[in-house]
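So, chain A:
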Amino acid sequence: MAGEPILEIRDIRKNFGAYQALKGVSLSVQQGEFIALVGPSGCGKTTLLKQIAGFEEPDSGSLSIAGQPMLGVPAAARPTSMVFQKLALFPHMTVADNIGFPLKLRKVDPAIIAKRVEAMIELMQLKREYLTRYPRQLSGGEQQRVALARSMISEPKLLLLDEPLSALDVKLKKVLQAELKRLHRSVGVTFVHVTHDLEEAIMLADRICVMRSGEILQVGGPNDIYYRPADSFVAGFIGDTNLLAVTVKGNAVSAPGLTAADPTVPAQYVAPGLGDGPALLMVRPELITPLESGQVADFTIDVTITEIFCKGGTVQFRSNTEGGAPLIFELPGASKQPADIGDKLRLGFPKRDIYLFRERVAA
Partner candidate 1 sequence: MNGEIDRSWRDPELLVKALPSVILQTAFFLAPLLMTVALTFQRTKNFQLTWTWSLDTWTDIFTKPHYWTILGHTLFMAITCVILCLVIAFPVAYALATRLRAFQDHVKVLITFAFLTDATLKTFGWVLFLDKNGAANYLLQQVGFPPATIDILFTDWATMLGMVYNLLSFAIFTIYLSIDAIDRSLILAAYDAGASKFRTFWEVTLPLARPGIWAASVLIFLLAVGVFLEPKVLGGGKSPMSAELIRQTFETRVNWPLGAALTLVLMTVAVFVVLLFNRVYSLKRHMGPV
Partner candidate 2 sequence: MSWYSDLPKFYQNQIKAMGLDDEGMSRRRLLKTAGAAAGAAAMSGLTFGRSARAASQMSYMCWEGYNDPRIIDPFKAANDVDIAFDLIVDSPGGFAKLQAGASREIDLVSSDMPWVTRMGPAGLALELNPDDYADVYATFYDQFKPPFEPLMSEGKTIGVATRWGWVGGCINTDITDPDTWRSYDPVFDAKNKDKICVMDWGDWPILPMALHAGIDPYQELDAAALEEVRKVLRAMFKNTRTLVADLTQAQKGLLDGSLLGCIGAGSYLTSAVRKQGHKNIIATVPDPKNGLKQGIIWVEATAIVKETDQPELAQKLLKHVVSKEAGHILSLLDTTCNVVTNKAVEALYTDEEKSILQTDYMWHAWDNSQMHRIAPNIDEMLAIWQEELAAAQ
């Protein structure tokens, strides 16, 4: 990641009375990046977005866009553009007037506005006859595209998306996620996307910034977040995963029921700075395989199947280890089912698929 960052945030703090919404957040975003801010509600992601957009001013810290300090600059003068959670399309304006509004404010010649609006309509794959309609006459997905078009027509340096997909149904969400990805590639604008859905973030973003209680927990690529979470919060945020309580001594791990010919874990699979003591061993469900007798793996563990769920493409097995800890694993749905509820099974997983980290990190 070379070059000047398009967005540079340093130690931003924001309090609402006694409530600390942002507790010193620093983040740097490169030109053309698609970065996702992820976290549960109240984590400060939307507050951070508002500081970037200029709707609110932080109590302290600095914020610059393309090298220009932005604090004190009103929202209207910032080279940013926001797609709102509720879309915020102007109900009293036609689609064309909505999309062209930012240009109208910049006193662009109406003929040029009309051309640019048509170009945006095309880019968003909307029908031309929608131009004269009012937002409420359009479907949710179409309104979404109009909102995107309005935000992009002024060619902002940063496009800020405040959970714009959260209100949509799953199917439409998938379509628009793909659309966002395509747009980002074709337009090359830097996207800052706020979402509470880590899967969406992993699917869309180049980099993900996980937040909790006004702090950034971890920033990294989707694989970093998925396979090398900073702590159990990040790991758990993505959905089903296995976190086995283990004890680390030297480089070796041990846990009840867990057997390994060589219990040492290479440094690359260990969170930086993890010392001896209790830790969590994460292994993703799809990376665990049942072992036939005689088969070996780097780590093996005996379990009893408690439940079986069919998840469409895969089948998920829930089981308990001998130590009583739950363990989930998934197999392709088409393969031969190895066991039934109540069966005992030996599972195995390779060293390269595990990750060792602390229960919880202080950011």
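The candidates came about this way: all candidates are chains of the complex that A comes from, given by their letters.
Note that contacts are C-beta pairs under 8 Å (C-beta built on N, C-alpha and C of every residue); 3 or more make two chains touch, one makes a residue touch a chain; residues count from 1.
From a predicted model like this one, the values you see are computed outputs, not experimental measurements.
Chemist: Going by the C-beta definition already given, which one of 1 or 2 is in contact with chain A within this complex?
Modeler: Here, the candidate touching chain A is 1.
Chemist: Any idea which chain A residues touch candidate 1 in the complex?
Modeler: Within the complex, chain A contacts candidate 1 at residues 53-55, 74-77, 80-82, 84-86, 88-92, 94, 101-102, 105-106, 134, 136-137, 150-151, 154.
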